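This part shows chain A:
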Amino acid sequence: MSMLVAEGLEKHFRIDHGGWQKSSVLVRAVSEVSFAVERGEVMTIVGESGCGKSTVARMLVGLVEPTRGTIAVDGVELRPERTARDRRLIQLVAQNPWSAFNRRRTLGHSLAQPLLVNKVETDRRQRRARIEEMVERVGLSAAHLASRPSDVSGGELARAALARALLLSPKVLVLDEPTASLDASVKATVIDLLRELRADLDLSIVLITHEIDVARMIADRAAVMYLGRLVESGAAELVLRRPSHPYTRMLLDSVPDPDPDHRELAAAKGEVPSSAAAPHGCAYHPRCHLASDECGQERPELLQHAGVEVACHRILDVGMPLLMPGSLPEDRPEPAVAPDPPADCARDTPTVDLPHPQADVTDRLEVR
Partner candidate 1 sequence: MSTERLRSVVGEGFPLSRRGFLGITAVTVAAATGCASTSVASRIEERHRDGILRIAVASAPSNINPLDSGSEVTRWIAEPVVETLYAYDDRQRSVPLLAAGEPEVSADGLTWRIPLRSGITFQNGDELTANDVVATLAHVNDLGSGSEWITYLLGYVQSYGADDAYTVRIELTKPYGLMRSHLTNLPIVHRDYAKRKDAMMGTGPFRLESFTPGQTFKMVAYDGYHGGKPDLTGIEYTVFQDGATRLISLRQGKVDLLTSVPYHNIGSVRANPDLHVDEVEGPNDILSYVAVMREPFSDPWFRKAVAAATDRHGVLSKVFGGAAVIGQGPIGPAEMGWDPDLQPYPDEPDLDHARELLDQATTERRDFTLTIGTNHTSRDMAQVLAAGWAKIGIDVTIQQLAGGPWSNKMLDRSYDMLMNVFQSGFTSGPANYMALAPAQSTSVLSCGFVNQEVDELMDTVWRTSDDEVRAASLRRINEILVEEAVMFPPVYPKIVVARLATVSPLNLDQLRISRVAPQNLSLVPGGTDE
Partner candidate 2 sequence: MTTVMSPTAAPVPARPASRPLVLRIVDVRRWPIHGVTNWFGVGCVVAFLLIATVGQLIGDPTLLDAPGAEPPSAEYWFGTDTLGRDVFARTAEGAWNSLTISLGTVLLSLSVAMPLGMLAGYHYNGRLDNAIMRGLETVQALPMFVFVMFVLTLTGTGTIEIGPVTFGMRTRLIVCLALGFVPFFARIVRAATLVEMQDDYVAMLQVLGVGRTRILLSEISVNVLPPMVVQACLAMAIAIFAEGGLSFLGFGLAPPEPTLGNLIADAGSQILEGAWWYATLPGAVMVLGILGFNLLGDALSDALLGGSEGGAE
């Protein structure tokens, strides 16, 4: 049985425009999103800004109540009102480590909260010991507990955020753009840490990102979202390296920047329509070069095709999946000069170990 099962998730936001006419708009942020994540598996959700990734993450951890759909972890269905037990099943690490902590509280205070309020560890000394153990595990020292967020670096904060989520020993960890605001070198160490933790703790991870290279480094499976819907999902080496859906292709195509630091989806072509006024039929049709009349009228279903699930009417006309540029190790240029890591950063990571995508793939194949 899968560790995490999301079934038909939908979230509609009603936005009131005020005024005396009281007009309101329905934003369909997420529609019919279903996926499953196995024990110890990393699933990544990629997509352009505003496609509903964060909303999915927030539904998973109970911050947003789904309009429709169910979420189950380890066979337990989770209600929107989470109990202490639910919280020990699934936890979140938010996008921005700088704002994930109360700026006027010490990290020690912040890390003690999950143990305290969930009555995991009521004895002060044991709680302290457990926290110290966890911070050391993520590569920090106990001394960091006395500092406030402004006194430590972004990488350290990201680690502290991970530590805090892990203190409840969840089975599923949801990471909403965990590396988006970090420097390249720091980013790599954080991803290393994630990989390590996944192996050690047998964690299931939902990794939300718009950095394709990050996704490629760590993901076993990948799902692509467009305007609130899944358009393609399947094994990561297929979806992220040999995409089938025209949108995914466009997405990966738009990652030609040789500098991996900037390998993001921001440069995708064309205007993204608003999810408040998603186009009829296939939502992608106004931007799709293959679009036919049918595309503008009927929404394509997610169907099995060449080992992945794809939602496209003209999937047969797309042609054989292509190997996308930059997806093979030899395509990937090494940075000419390794960026100088800040002093305290170097201290955090005595061995700067840049990930090796090839090893990554084999590694993952072995796991399978």
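The candidates were selected such that all candidates are chains of the complex that A comes from, given by their letters.
In this text, contacts are C-beta pairs under 8 Å (C-beta built on N, C-alpha and C of every residue); 3 or more make two chains touch, one makes a residue touch a chain; residues count from 1.
What you see is a predicted model, and the numbers here were worked out from it, not measured in a lab.
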Complex partner of chain A (touching, any copy) among 1 or 2: 2
Residues of chain A touching candidate 2 in the complex: 58, 61-63, 82, 84, 87, 91-92, 94-96, 99-106, 108-114, 116-118, 124, 127-128, 131, 141, 143-148, 150-152, 156, 161, 164-165, 168, 344, 347
